[in-house]
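These notes are about the structure you will find just below.
Here the complex is missing a single protein chain, while all its other protein chains stay put.
Our next item is chain A:
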Amino acid sequence: MASSGGHTFKVVLLGEGAVGKTSLLLRFVENKFNDKHLTTLQASFLNKKMNIGGKRVNLAIWDTAGQERFHALGPIYYRDSNGAVLVYDITDEDSFLKVKNWVKELRKMLGNEISLCIVGNKVDLENDRHISVQDAESYAASVGARHYHTSAKLNKGIEEMFLDLSKSMLEQSNTHSAASGGSSAPGSRGGSTRRQVVTIVDDDDRPERRGCCSSS
């Protein structure tokens, strides 16, 4: 809850099945907790506390089911989220296309309020690379997202990526609360009003979006 002193951000993890979302998540949380604490029953919802410039930030990271059949459920997952991590596998072109779809959808539904991170995972398989670094980075820049290369296997770039994402969400929430003349509890107020706005958008949009999805 936003009232507990720090900021709470909801981050959704999007990406095709088997791009390594879960390993990424586990790796990220594992860094802070040592191994014996990782008696995690599940790796789909994880909380991570961070300290950014003296501000306490709590990341609630939501993993999403990546299978194609669940694609239409995306809006239910990412509503009200402050950030999204879009993961693709650098050896798999399809997964990158999928990321592009997600980006389009997220921008359409949540506008610029959401901070996006595009993540090329599995850089340990550099030899099998199918997505060129340049392509990915220029695409990310064109949609106002940041691009990262990570490897859950080698534990590379993950911490950094989440750190940058948190910073960007913090900025976003500050500008947001400043714009709305944020009072004593900017987080919760912003949240409750936004919730209603998004709910309406979602209701209007859901059948339409599903329609286009099933036709494609």
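Definition applied: a residue touches a chain if its C-beta (ideal position, glycine included) is under 8 Å from a C-beta of that chain, and two chains touch if they have at least 3 such contacts; residues count from 1.
The rule we apply is simple: contacts and distances are computed from a predicted model.
Enquirer: Please identify the absent chain by the protein name in its UniProt record; candidates are "U6 snRNA-associated Sm-like protein LSm3", "Mannose-1-phosphate guanylyltransferase, putative isoform 2", "Rab5 GDP/GTP exchange factor" or "E2 NEDD8-conjugating enzyme".
Expert: "Rab5 GDP/GTP exchange factor"
Enquirer: From the listed residues A:F28, A:Y77, A:W102 or A:F162, report the one that touches the chain absent from this view.
Expert: Result: among the candidates, A:Y77 touches the missing chain.
Enquirer: For chain A, which residues lie in contact with the unshown chain of the complex?
Expert: 1-5, 8-10, 13, 17, 21-22, 25-26, 40-45, 47, 58, 60, 62-67, 69-70, 72-73, 76-77, 80, 183-185, 188-189, 191-192, 195-196, 210, 214
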